[in-house]
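First comes the structure, then the notes that go with it.
A protein chain is absent from this complex, but the other protein chains hold their places.
Moving on to subunit A:
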Amino acid sequence: MTMRATTEGFATRLVLITVAMLFLGFFLLLPLVAVFSEALKQGIGGFIEHVDTPDAWAAIRLTLLIAAISVPLNIVFGIAASWAITKFSFPGKSLLITLIDLPFSVSPVVSGLIFVLLFGANGLFGAWLAEHDLKIIFAVPGIVLATVFITFPFVARELIPLMMEQGKDDEEAALSLGASGWQTFWHVTLPNIRWGLLYGVLLCNARAMGEFGAVSVVSGHIRGETNTMPLHVEILYNEYDFVGAFAVASLLACLALVTLVAKSVLEWRFDLHGGAKH
């Protein structure tokens, strides 16, 4: 009797699993399959022909450059913020955590808009920038700024709960044995948090390379110059070059799959998140 009342019968279970799988199949798997299928519509040759263009290569290079700048910035900030927040107690800590999370609740388009209002031709600093011949909006610095803003909470958000849980006993022991502050950080803290850090970096990198809305507002869509991969997908799509758009999109989908696999491996091997919490 207890068995029946605390779990569902076989038929009910089967129905629930089937409905859930159909839902996931339709909403998650099918779009993914569509990306690769459309990209390979003209075969491997067609795929390569569409990816191997100067504009596509420029977009790939720019996307890698943007990630290479903004991810390390977020790593430094994430570690510094988590160190201050988890190793010390001070008033206003929860306010600080809330403010770090703020970019999550702002529309990507608004995240781009704020930098246009600051640094655009008619922005607060627009005249000053023009005078000194500096360009932020419709140039690489603007794309970096928008990307850093969008990915701002990613690393800190992974590290804060992890370092909170680990406490500061290890660090205090190292210091009492005569290690310096930097030595303690490099040899004690960093090894303790490396997998959590890697997890945060993975998510941060995926978002940095894939961001569309914020980057679209500040980039100006100059082909070969300020076009990232997601923006290049949009341009090709709007020009009805569907195979080209899906070919570039499939590269981004591969990035997403690699991210998911690496993330799952980290979750299983190191019991990060227990595969549940986000």
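In this section, contacts are C-beta pairs under 8 Å (C-beta built on N, C-alpha and C of every residue); 3 or more make two chains touch, one makes a residue touch a chain; residues count from 1.
To be clear about the criterion, contacts and distances are computed from a predicted model.
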Choices "Fe-S cluster scaffold complex subunit SufB", "Sulfate transport system permease protein CysT", "Rhodocoxin reductase" or "Response regulatory domain-containing protein" - which one is the UniProt name of the chain not shown: "Sulfate transport system permease protein CysT"
Identified contact with the non-displayed chain, of A:Ala58, A:Val71, A:Leu113 or A:Ile143: A:Leu113
Which residue of A:Ala68, A:Ala127, A:Leu190 or A:Val261 touches the chain not shown here: A:Val261
Option from A:Val51, A:Ile69, A:Ala139 or A:Leu175 whose C-beta touches the chain left out: A:Leu175
Contact set of subunit A toward the excluded chain (per top definition): 1-2, 4-8, 13, 16-17, 19-21, 23-24, 27-32, 34-35, 38, 77, 79-81, 83-84, 87-91, 96, 99-100, 102-103, 105-110, 113-118, 120, 122, 124, 145, 148-149, 152, 168, 171-172, 175-176, 181, 184-185, 203, 206, 209-213, 216-217, 229-231, 233-234, 237, 242, 245-246, 249, 252-253, 255-257, 259-261, 263-264, 268, 274-278
